[in-house]
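Shown below is the structure under consideration.
All protein chains of the complex are present and in place, except for one that has been dropped.
So, subunit A:
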Amino acid sequence: MDLVQMQKSLQDYTKSLFLEGVLDSQFLQLQQLQDESNPDFVSQVVTLFFQDSDRILNDLSLSLDQQVVDFKKVDPHVHQLKGSSSSIGAQRVKNACVVFRNFCEQQNVEACHRCLQQVKQEYYLVKNRLETLFKLEQQIVASGGMIPAMELGF
């Protein structure tokens, strides 16, 4: 594929992520922090996010599957996930976490289960998309091009 075309498709893809609300401006901030001294900043952060989130989701599933759900344990996990997702700009995950936390406060087990499902769904979505994004970026870098700076011109 042509370099320019690849760059264009990367831009379009990123734009679509923003338009869909999967990512928000915080992601842009992260991209701004990436420079020569810190070339892999974004991917590092995102990878860490994935690791953390996988772990948290596991714990959450276990906690919610108990006979008696200990919400005092569930809440901190959700809080952590919310924090992480907001730090990297995974907007939809963060929103789902907010809803999750509300139901935790209400101690509504049924709703919490549903929320967990929702969170997982959103998380896998964003994980998928980000992985695709990184693949595109790697392709461009491999072809010798520069990753174009994102302008929020829409």
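Basically, a residue touches a chain if its C-beta (ideal position, glycine included) is under 8 Å from a C-beta of that chain, and two chains touch if they have at least 3 such contacts; residues count from 1.
Here is the rule we use: contacts and distances are computed from a predicted model.
For the chain of the complex excluded from view, the name given in UniProt is "Ethylene receptor" [choices: "Nuclear cap-binding protein subunit 1", "Presenilin", "Ethylene receptor" or "Transmembrane channel-like protein"]. Note that of A:3, A:48, A:62 or A:141, the residue touching the chain absent from this view is A:48.
Here the missing chain is touched by one residue of A:16, A:38, A:58 or A:121, and it is A:38.
Touch with the chain that is not drawn comes from one residue among A:39, A:76 or A:148, which is A:76.
By the touch rule set out above, subunit A reaches the unshown chain at residues 25-26, 29-30, 32-33, 35, 37-38, 41, 44-45, 48-49, 52, 76, 79-80, 82-84, 86-89.
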